[in-house]
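One protein chain omitted, others in place.
First chain written, first letter: the chains are A, B and C, and each begins at residue 1.
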Amino acid sequence: MKLSKEIHKELYLKMVQTREFEETAARLFVEGKVHGTAHFCTGEEATGVGVCSALEVKDYILQTHRGHNQGIGKNMDINKMMAELLGKATGYCKGKGGCMHIADFSVGSLGANGIVGGGMPIATGAALKQQYNNEKNVTVCFFGDGATNGGAFHESLNLASVWDLPLIFVCTNNLYGMSTHINRSMNIEDISIRASGYGIKSISLDGNDVVKIYEETIKAKEYVLKNGPMLIVLNTYRWMGHSKSDPQIYRTKDEVKEWKEKCPVKRHKKYMLKNKIMSAVEIETLEKHAVRDIKAAVEFAENSPEPQIENIFDDVYAD
Amino acid sequence: MKLSKEIHKELYLKMVQTREFEETAARLFVEGKVHGTAHFCTGEEATGVGVCSALEVKDYILQTHRGHNQGIGKNMDINKMMAELLGKATGYCKGKGGCMHIADFSVGSLGANGIVGGGMPIATGAALKQQYNNEKNVTVCFFGDGATNGGAFHESLNLASVWDLPLIFVCTNNLYGMSTHINRSMNIEDISIRASGYGIKSISLDGNDVVKIYEETIKAKEYVLKNGPMLIVLNTYRWMGHSKSDPQIYRTKDEVKEWKEKCPVKRHKKYMLKNKIMSAVEIETLEKHAVRDIKAAVEFAENSPEPQIENIFDDVYAD
Amino acid sequence: MREITYAQAINEAMSEEMRNDKNLIFIGEDIGIYGGAFGVSKGMFEEFGEKRVRDTPISELVITGCAVGASMTGLRTIVEIMFSDFLTLAMDQLANQAAKNKFQFGGQGSVPMVLRAPGGSGTGAAEQHSQSLEAWVAHVPGLKVVIPSTPYDAKGLLKTAIRDNNPVVFLEQKLLYRTKGEVPEREDDYIIPLGKADVKRKGKDATIVTYGRMVQISLKVADEMAKEVIDIEVIDIRSLVPLDKECLINSAKKTGKVLIVHEACQTGGFGGELVSVIVDSDAFFYLDAPVKRLGGLDIPIPYNPGLEAQVVPTEARITATLKELL
Partner (left out) sequence: MREITYAQAINEAMSEEMRNDKNLIFIGEDIGIYGGAFGVSKGMFEEFGEKRVRDTPISELVITGCAVGASMTGLRTIVEIMFSDFLTLAMDQLANQAAKNKFQFGGQGSVPMVLRAPGGSGTGAAEQHSQSLEAWVAHVPGLKVVIPSTPYDAKGLLKTAIRDNNPVVFLEQKLLYRTKGEVPEREDDYIIPLGKADVKRKGKDATIVTYGRMVQISLKVADEMAKEVIDIEVIDIRSLVPLDKECLINSAKKTGKVLIVHEACQTGGFGGELVSVIVDSDAFFYLDAPVKRLGGLDIPIPYNPGLEAQVVPTEARITATLKELL
C-alpha cells in the first residue's frame, strides 16, 4: 500500500492539530479557563488519527475519555470541540457534556464516554445496524488497556464475534490505566492475546507509527466486513498525567523521556522527509496551519456565549 | 495416581445419590409438592462429585443453580437440601432460599447462586482470604458454559490471575445455556481457550469421567496453591430440561439419547467392575443406600415444619 | 370483546409493531425458538426470523448496550431482560448511557428502545428473581417507566413505548402473564399514551393509588369494601415516568383519603414519590387523614410460598390500612 501525499498531509496535520489542541487545553486549565477535568492524549496522536483517517463518514467511531485524537481524526469540528471544553453553548454538547462526551453524529462519531469501556456495548449495536442494513461500512470502537479488564470488553467482543459484526475494536495501550501499569492489571504478554477467547483475529502494532496504523485500518475494514470483528492493539504512551491533577509518582521520569523520544509526530515528519513526500517548508506550513486552527478554535470558544439556563431541560427527552 | 477403594465408593455413592435426588425432586415437582423452580443436573453427576470429593472441608466451593451434585460432592446434608427444596424451616436456608441458594458454610459451601456467574467474583474474595491467611486451602468456583460469556467471568479470572489466587475455576460445559447452544453463544473450539486471555493454565476434560475429574482436581489444587488460578472445563450434558418448564424444542431426541449412553454413573460402575474395585453386589448395596438416603431425606423434609411467619425478618441484617 | 392473556397482549404488541416497522428488532436471551423464559415471544422467531428476533449470550450489559447503539443509529429495539432482577447487570448501559446520551451529546442521538423485563414475586423464584425495582429506574432522568396491569393496557402501552423516541423501561408482572382480559381485535390498532393514569374504579370515600399487580388486588379489596357501602376509587398510574400527577391530586381532593400501594419493598419505594406529589400539592388542604403507604416488607423475597405471600401487600393488609384511613 502506498499512501498518497494528500493522505500524509492529512495525517500530519491532524496529529499536529491534536498535539496543539492538547497543549493549549492544558494551558487553559492552568489559567483556570476550564473547570472540570480532561484527559489528554499527547504522545498518542498516531492512534486516533491513523485509524480514523482511514474511515469514511459513514463508518462509526466510539471515542474514549482520552479521545481528542480520535475526534480530530474523524474530522470533527475543532471549534466545537474547544467550545465544548470551555462549556459553551456553541460546543458539541451545547456545553452540557464537556470533553468526556463530545460527539458528532454528522461525521460518524457516536460519542466519547466517561465510563471506561462504556462505548463497547454501544459499538456492537452500531455495527449490528450496519450489518442489518447491508451497509458497506464498519464501526470502530476505541478503548484503553485498562478497559480490557472490564466485563464490557468481554461481553462486547463475544457478541460481536458470535454475530460476525463489522466491528474493529481498537485498544490504545498506553501501559497505564490511571496509575496502574498493565503488569499489575493483567497477566499476559500482549493485549492482542485476548482476542483468542472470542475466536477473532487480532494484531498488535507500534502505536506511534501513523502510516502503519492507517494501512492496517484500511485492511481491517475490508477484513471485518467479510469476516466479522477483529482487535487491533496500538502500543503507545501517554506523555501527560492521567488527568489534570495527576502527580505521576507511579512512573519514572526516564520512562516518560524514553517515550518522548519515540514521538509519533516527529517520526512521521522524519519519514516524510526521508521519503521525500513533503519538504521541510511544506511541513512547516502545515504546522503553522495547525497552530492557527487551534488559536482560532480558542478564539471561537472564548467568544461564544454560555448556555442559557432556560435551555437546561432541553434534550433530557426526545419528542 | 491410584484411587483407593474408599474413594471409589464415595464417588459412586455420591453420584447415585445425586441421580436419585434429582429424579425424586423432579417427581415432587410433578406431584405439586414443590413450588418455584429447580434446575437438575442429571447426567452431570461426575462434575460436582468428582471435583468436590477431592477437596477438604476448608476448601471453599461456590455452587451454581444446577449444583446438587456439587453440594452432595462437598458432603452437604441431603436432608437439609431436600428440606430446603420443599421450603421447610429445617432446610439449609430455613426455607427462605430454595435450592438456588443452598449453602453450608460448615462444609465449605459458600452458596449456590441464582445469578448466572454471580459466584465468580465472590470466589475471588474467598480465595483472597485464604491467600491472606496463608492457608493451604483453595476455592473452587463452579459455573456453566453460558456463564463464561458474562462480564463476571472475565473480571474474575483476570483478578484471580493478577493476584495469583488459589482458585480453581470449574466450567461445567453441558453445551447449552438454557436453549442456546454454545455454537451460538461463543465462537471458539473449546472453552478452555478462554484461559489464555488471563495468562492462566487450563485443561478440558471428559466431564463424565469421575475418576479423571477427581485426579485432576487433586493436581489442580496443588497447582493453584503454587501458581495461582487455573480453569478446568468439564464437558458433559444435561439430560433433563433447563428447568421444570422446558419443552426442549431446541435439541434433538437423538442428541439426548447419545449422551445418555455416556452416563457417568454407569461408566464408573463399569470401570469398577472391570478393574475389580468393587463387586456387583457391593455396588448394588451402595445403590440401595443411595435410594434409602434420598427416601429418608424426603421423609425428613415432608415431616419438617414450615417456617414461621414470626421469623420472616430474621437474617436480613446481622447483629 | 375477545379475551387474551397479558403475555399474549405483549406478544401481539411486539408482533404488530414489527410487522409495521422493518427497522424494529428484538434481542434477548432465549427469546427465539424457546419463546422467552415466560413464553412471551412464542412464534415471533418463526415469523420474523433470526435476523430480527435475536438470541444472545448471557450478557445483560452488552445486550442492553447493543440496543442503545442500534437505536442511536437508526433502528428501534426491544430488549428482553429475562428477570428484572438482572437489571443490576445492565444498569450502566441503561442509566449512564441510554438515559443520558441525548442530553450529554447536546441533542444528538435519541435512543428509541424499549427494555422489557418481568418483575415481582409470587412464583417461588426467591430473592434474586422476584424483586420490583421500578424505583431505581424511575429515579433516572431520561428514562420513561411503564408498568401495565391488564392485557388491554399492556398492549396499548407497549405499542406506544415502542414508538416512543426515548428509552422506555417496560416492567411486566410475572404473575399477570397468564391473566386474561378484554383486548380489541387485532385489526383495531389502538395505543395508550404514556403519562395517563387510569381510574380503574371510581369511588368517593378513599383513593388507592397503585400500579402493576397490586391494581387487581386493590380492585378486589374495593369490591369487598363496597359490600360495607364503602366506595373506594382505584387509580392505576400505569406509567411512573411520566406521571399523571393531576389525576392523583384530583382524586385526593375528591376523597380526602389516600392509600398508596405497591409490591416493591416500602422503604425507598416509588410510593414515597406518590405521597410527596400529593402532599406537596394543594390537595394537602383537602386531606382528612395522613396519606398512607403500603409497600412490601423491607426484606428480600423468601422462597417458601407461605412467607412469600406475606411479603407483599395482601388483601387483608390493604383492607386493614384502608380502615385505619376511614
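Here, a residue touches a chain if its C-beta (ideal position, glycine included) is under 8 Å from a C-beta of that chain, and two chains touch if they have at least 3 such contacts.
The model shown is predicted, which means the values in this text are computed figures rather than measured ones.
Just so you know, the chain we are not showing touches A, B, C across the whole complex. Note on the undisplayed chain: of the listed residues A:Met1, A:Val30 or A:Ile249, the one touching it is A:Ile249. For the chain left out of this panel, the touching residue among C:Val199, C:Ala226 or C:Val279 is C:Val279. From the set B:Gly48, B:Gly73 or B:Gly97, the residue in touch with the chain omitted from the display is B:Gly97, counting the whole complex. The chain not shown here is touched by just one of C:Val40, C:Ala70 or C:Ala138, and that residue is C:Ala138. Hidden from this view is one chain, which touches chain B at 60, 84, 91-97, 101, 103-105, 110-111, 113-115, 118, 120-130, 132-133, 139, 151-152, 154-156, 158-159, 162-163, 314-319. Touching the omitted chain from chain A are residues 35-37, 84, 87-88, 93, 95-98, 100-101, 113-118, 146-147, 149-151, 177-180, 184-186, 246, 249-250, 306-307, 309, 312-313, 316. Contact residues of chain C toward the unshown chain are 85-89, 91-92, 94-96, 99-100, 103-104, 126-128, 133, 135-136, 138-142, 240-241, 243, 264-265, 267-276, 279-281, 284, 289-293, 298-300, 302.
Convention: only the chains that are shown with their structure count from here on.
Work out the mean CA point of chain A and of chain B, and you get 45 Å between them. One simple way to say how far apart two chains are is to compare their mean CA positions; for chain A and chain C this gives 40 Å. Taken residue by residue, chain A touches two or more other chains at 151-152, 154-155, 158, 162, whereas all remaining positions touch fewer. Among the residues of chain C, those touching two or more other chains are numbered 56-57, 59, 61.
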